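One structure coming up, written as structure tokens, with questions to follow.
Note that one protein chain is taken out, while the other chains of the complex remain in position.
Then we have subunit A:
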């Protein structure tokens, strides 16, 4: 249960920064839900969001259904689950650290956005999904791809721009796609992935209802706090609730959109509240704590699979590095960074596992070593892989290459064996 877990970890920052609030009840149980906010009476004295307010800490939003579950022991996970979660977060962290090294050595180029600090969100959600469930992300997508099952080798090669990458070097850091693992991207424009994710959820529902297939796939859309000011977000919240789509909107609220603080750019910074305005539950969870995220995720995924519709989950999290590797990161306060560094999700999980005797230091060290080797091997593989050949430039523009039209000799251009040799001549 969430409460027993919270006893071992500090909730949402140090005590003195917490504004004194009554715990806020979450959204009402699903069946009576019609978008009204029956329980959200907010005292007016709370509305003081001056620029440097630290985040307030409401109670973790876990639905009543979970609280009623009977648990035989007070632990949230088994040993196997714990090790899987730990390994996934270590993989995310080591991979991103290696990306930073490779970037500064010139092996990676362009825009690289790292996920350090936010691993609990990715691991917490994606490890509950099956292969046929879909994930849609933003440009900060390396770890989402890794959690979903894309191999570290494929992602690293893609970042190096090699032909063995998951997109054959054509997509790059911001565009990780994998049909096999249903990783639907990787989008550079924020907000762009949300309608795409809503469409994937639409397909899942269509398959079930129109094509009569046995499909209960859900889609998880990851995006940030900055995206929540974009029109597309609201349009999709409306439609997902209207059509009762099996989607979970996960807001990775790390408080900063490049250098723009969430509090400076948003009239009402509490994003989870926007869910009920559109007719879906809105949940706020501590995104630095993988077990809490996992509990909320379980509920949201189950809801979606049962056909009850979407959920909006706001995860309070933080990115330890700058927005991208080109960002000098001068605007964030060192005290804020330190506060969240102390809540490192990996350290927290490690502590939980060890204190609850689910694993010992030795086993965890073995995992860390294994991941280190995996990531290094991925780098070697990527280094040794060839760059894409010249002929690849014109491949995959269309699924049907007749889209290139008919050449001067009357035949389709794509049928000419010399077609791919020219570049500017095309």
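Some points to look at:
Quick note on the criterion: contacts are C-beta pairs under 8 Å (C-beta built on N, C-alpha and C of every residue); 3 or more make two chains touch, one makes a residue touch a chain; residues count from 1.
In this text, contacts and distances are computed from a predicted model.
Its record in UniProt calls the unshown chain "Pyruvate dehydrogenase E1 component subunit beta", which is the match among "Pyruvate dehydrogenase E1 component subunit beta", "adenine phosphoribosyltransferase", "Cell cycle checkpoint control protein RAD9A" or "Regulator of G protein signaling 11". The chain not shown here is touched by just one of A:91, A:155 or A:174, and that residue is A:174. Here one chain is not drawn; of A:242, A:331, A:384 or A:406, the residue touching it is A:331. Between the chain not shown and the residues A:134, A:178, A:227 or A:253, the one that touches is A:227.
Across the interface with the omitted chain, subunit A contributes residues 51, 109-111, 158, 161-163, 167, 169-175, 187-191, 226-227, 229-231, 257-260, 264-266, 331, 387-388, 390, 392-394, 397, 404, 423-424, 426.
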